[in-house]
Each structure stands twice: as structure tokens, then as C-alpha cells.
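Just one protein chain is left out here, and the rest sit where they should.
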Amino acid sequence: MNVREKIAKRVAQMLQNGDVVNLGIGLPTLVANYIPENIEVTLQSENGFVGMGPDPLNGQTDLDTVNASGLPATIMTGGSYFDSATSFGMIRGGHVDATILGAHQVDQEGNLANWKLPGKPVYGMGGAMDLVAGAKRVIIAMEHTVKGEPKIKQKCTYPLTAKRAVNTIVTDKCIFEITPGGMVLIELASGVTVDDVREITEADFFLHKDLKNGQE
Amino acid sequence: MNVREKIAKRVAQMLQNGDVVNLGIGLPTLVANYIPENIEVTLQSENGFVGMGPDPLNGQTDLDTVNASGLPATIMTGGSYFDSATSFGMIRGGHVDATILGAHQVDQEGNLANWKLPGKPVYGMGGAMDLVAGAKRVIIAMEHTVKGEPKIKQKCTYPLTAKRAVNTIVTDKCIFEITPGGMVLIELASGVTVDDVREITEADFFLHKDLKNGQE
Amino acid sequence: MSKIVSLDEALSHVIDETSVMIPGFMGAGTPDKLVEGLIAKGVKDLCLICTDTAFPGVGVGKLIERDMIKKVMVSHIGTNPETGRRMNQGLMEVDLIPQGTLAERIRSAGAGLGGFLTPTGVGTVVEEGKRKIVVNGKEYLLEEPLKAEVALLRGTKVDKKGNIWYNAATRNFNPLMAMAAKTVIVEACELVEVGEIDPNNVMTPGIFVDYIVKGDA
Partner (left out) sequence: MSKIVSLDEALSHVIDETSVMIPGFMGAGTPDKLVEGLIAKGVKDLCLICTDTAFPGVGVGKLIERDMIKKVMVSHIGTNPETGRRMNQGLMEVDLIPQGTLAERIRSAGAGLGGFLTPTGVGTVVEEGKRKIVVNGKEYLLEEPLKAEVALLRGTKVDKKGNIWYNAATRNFNPLMAMAAKTVIVEACELVEVGEIDPNNVMTPGIFVDYIVKGDA
């Protein structure tokens, strides 16, 4: 299991039975592969359906069923389709229990920057701004640093996707919860120390009184 | 044909082929019986469908299909059902070509009072305020006077349903169009003179240069 | 984790003073068994949000004529004289809302909006106490979202995951209320297996529904 898969697996363990979850592009997509077998999670695809299933087998492509990246997808029995206003009503209205997204930067106030990099081609925010404004819980799943640079900041410097929107950050090194009182370290990955985290985190954070050590 | 039927028939003749029309309770309902055979008009029922058909025959009652008064109704082939937000989106968004309503009072500025009578039991505005705010054309179909009292005023004194909303008034005596320049008499019913109309109309009005005389 | 529960279990979420949304147009689309259940339970001081108060003895009209409702938020009460009588005697508060505005306020709550601008009611008593906002030279009223603690729905066909299909004019406020309440209970006229409703034709996705009660039909 590589680093990205480890992060995805840890995020999957945070989900609850019955949750409706929206997975962003990239690493978050991998979360679907690690959902514990004893819980049922419904995946929401913001282009217009709930109950997204596994990727279709080769040659079973239904051109009308695509995911939010425009790639062939499947729907599970019990899923349903709807239009884009309903889809984003579902998202904005708090009917999605968790949205899992990557990030360029997150800061200790929960501000998120994940749609635009200075000096890089512009992609557009797509549905990301609605997802982080509306989902009950916003989980950022990402590698702790990029090219050695900390991505968890005191204050985001890139253009924001949303203010005070992030609830949880899951990286290959640790897990932070963002609370009104500040950012709290709640779990360390196996073999990682608090000092290790301090070294690669620009943000200030507290230690949870029951700080956990992750399992290998 | 009684007075109310005559009014309904005249209103029906004003409709165009392809129009989507909402009929209010009471006299306006009668309009459906007089739609010319050479045009196709689609009736909208604000509780959630288009393509309303004639009243069901006795014993053919489908409890799930009711009109806006809660009475048994039918749907024509090619009609469709929708929810209340879509229904009023249709109405407010100008997709209904004409709404035909009764009135307690209308004034020369096109203000309308048809939902509340001082000193009488309160009914509620139902969908009337949305209909007059949104329909492309608001046609008032009513008897010219009530107990000898003029209903067409210089200024409405009863609580308003909407301001500057009425386009056309069709009564048993005549037809007025309300224009930005004022109220214009465009047609007289058979045997009615301009002086007759003056006597029973409190509002000021102009005569159209091509004032028509109605046929018996 | 089945959503199918008994009537009592479902209605345990409605207690005195709960705000309850009940769909229906003069009774069509109203969940009769759930309404009867509320009467049997004898809850009181409810805040009821509905289209109209139907007729005496019909739909939510049955709740009006008993001493169960403290306040009703509604667009039309003319077909049930009992509503007006209780209002005039000060036994019940009646908040009259234009029907399209009522529908949109409920949708707005369910869709996470802070409200919307409507031309409906400008220049009438409806504008009292509301902010007026001009967009492109036209005046609108700012109407705020309307949510409730519980919504009681009626589905013609409901599958065991709570996916709902409504027949004909019974749809009305059902899909809107399904998104605007904290707890959503549906009365299933016909309870079907998951997969029996074409996913394209589901009108209320099951994710909005918390509990299913089998109807009597």
C-alpha cells in the first residue's frame, strides 16, 4: 500500500454507517476502495446521482452514466438520478454527510485553498466551493507536504475555496481536527512523532489529551 | 347563456393557439367550456400539472388527480405532473401565457384586489399573488358591478393582491386594456353604450380609436 | 439498519411544540395514517406548515379541528371555516404565505440557501417587515428559508431504502418538504423492493428519508 492508499484507507475508517459521501478527484477517489465491509456508505456524484458503484468493467461502458470527471461510472441498485439544481441543493443543504477533497493549502482556521495555484493554468472551481460550503463534514485527504513544503499553514496564501470550512485533515503523517479553539492533533501515523509533525507543519496546533498512535 | 357564461365565452376568444392558461376559481373556470375549436390551449393547474382535461364523468374519480380546488380532475394525453416549486416556477417565470381571475376591485393603474374583503372571513391568497406577479398576461373576468356598486375603481380600497399587474378586464358590459398611459375601453358588449359604461365605472378611461361593438 | 418502523416509533419524533411539515393539496398527497397517528397520540401546540387547511375532516383539516395546532403557516384557509374561527378567537395563530413563496421558502431551506428574491407580494401586505431588494431596476421581496423539525410525507410507491415515487397531483409539496426537515417520515401506500423504482424516475432520493411507515392501503 503506497502513501496515497494509506491516507485513503484511514479516511475510509472515519466514515459512519449510512453516510452519504462525495469524493473529490484524485486521492479522495481511492477512499471508495477501503470502505469497511460492515458499514454501508452511499456515494454522491455531483453531476447528478447517488449510489455510485465501482468503476465499470471494460466493455460495459454506458455512455449516459458518467462520474463528475466525465469517466464511465455505474449506479448501485437503490441509487437515483436527478438534475444539477437538486444535486447542489443536496450538497449545499447539508444532506451530504462528508465531502473528501484534496488541497493545495489548509490553514489552522480551517480555510481551504484547492482550486487555483498562482502562476498555473486556471481550472475553475467546479463544484468544490459548494461542496465545502454545504457538506456536514469536510475532510481533507492529502500528503502532508508537497516537494518538502508544508501544506498546512498558519494562513493560506493561495486563493481560497472557502473560509472556515475544513473539519478534519488526514495526511500520511497525522490527523488534525479543526475546532473553534484551534487546530488539534488527534492521531499520529505509525512511527511518526509529534516533533516530526511540528517540523513539517507551518500551522500552530494543540495536542489532544487522548492523542492516538496509528496502527501500521 | 347567462351573464357569467357570456363573459367566459368572450375571454375564451382572446386566447391564442398554443397558449398555456391558468384559470382561477369561479367564473374563470367556465372559460374552459368556450375555447374555440380551431385552437389548442393547455390548462395549467397550480397544484402541479399541465394539460388539465374536462371534469371527470361520474364514477370515474381518480383521487390522486385533483384540481386547484381539490376537486376531481383529469389530465389530457401529453400533459405532465410536477411538484409545487416547479409549478410556481412555471407561473412566476412567465411560462404561463395568461391567467384568468376574478376580482373584488381593479383600478385604472392595473392594481388588483381579489384575495381579501374587509370585514369578511379571511381565505388566504393561495396562489393568486404568484399568478398575477408572473403570468405574461393577467385577464380579469368579472361582472361589471357588485350589487350595483362599481368594481372598477380609480384606486383600489381593498387589500391588494398585486400592484400594476392587470392587463385586461372583461366584464358583461365591456373590455378594458390597461396601458402605461391609462385604461382604454376597447370593446362594448352588444347594446351597451359608452355612457352606460361611464355610469357604472368609477375609473377614468380613454376610448380606443377603433372601439368595437360586441356581437350578440 | 432498516428504515421501516412502526407508526408509534416514527411518531416518537413528534412531541408537543414540534414544527411539522405536512404536504397535500386539499388533502391530496397528505399521509392520512400519519395524521391519524398524531391525533391518536394527542400531541399539542404543534407548528404546522402546509399548503392549505383542506376541508373539515379531511387531511390536515382533522388536526385543525382538534386542539393540536398552535400556529399554522399556510397559503389558503378558505375551504376550512374552522381555521378562520380559531384564528378569530385567538386559539390559533395563522401566518398566511403566498403559495409559490411557501414552496420556494421550503425548497430554499432544503437546498441550503439563505433565501431568495421574489416579485410576489410587492406592494401588498405580504411585504410588511421584509427587506426589499432591487435587481436590474426591479423590486423584489427577500424571503427567508423555512425549515421544520419533522416532515410527514406520503409516497405512492416507496422502496425499502426510502426512494419515493408520487402519483399524479399527490406530489405537490412532498419532494420539497423531504429536504427541509431534520427528521423525514414517509407513509408508503405501496412498499416495494429496492430496485423496483427506475432510478431515473425516483422523485425523492432515499437519502432524504429517515423512516418508512407502511400505509393502510
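Note that the chains are named A, B and C in the order they appear, and that numbering of residues resets to 1 at the start of each chain.
Here is the rule we go by: a contact is a pair of C-beta atoms (placed from the backbone, for glycine too) under 8 Å apart; a residue touches a chain by one contact, two chains touch by 3 or more.
Just so it is clear, the model here is predicted, and its values are computed rather than measured.
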**Complete:** Only these shown chains touch the missing one, namely A, B, C
**Residue among B:V20, B:L112 or B:M142 that touches the chain left out of view** = B:V20
**Asked** Quick one: which of B:I35, B:V50 or B:A113 touches the chain that's been left out?
**Response** B:V50
**Message:** Which candidate, C:D32, C:E104, C:E187 or C:D210, sits in contact with the chain we can't see?
**Reply:** C:E104
**Item:** Interface residues of chain C (partner: the chain not displayed)
**Value:** 104, 108, 111-119, 131, 133, 135-136, 138, 140, 142, 144-145, 165-168, 171, 198-201
**Asked** Given the full complex, what residues of chain B touch the hidden partner chain?
**Response** 17-18, 20, 40, 42, 44, 49-51, 75, 77-82, 85, 88-95, 133-134
**Complete:** Even though one chain is not shown, chain A touches it at residues 45-49, 62-66, 68-70, 73, 75, 81-85, 87-88, 91-92, 111, 121-130, 133-134, 159-164
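Simple rule for what comes next: only the chains that are shown with their structure count from here on.
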**Item:** Separation of chain B from chain A in steps, with touching chains one step apart
**Value:** 2
**Asked** Chain with the smallest distance from its CA centroid to the overall CA centroid?
**Response** C
**Asked** Where the CA atoms of chain A average out and where those of chain B average out, how many Å apart are those spots?
**Response** 55
**Complete:** For chain A, residue numbers touching 2 or more other chains are none
**Asked** Multi-chain contacts in chain C: which residues touch at least two other chains?
**Response** 107
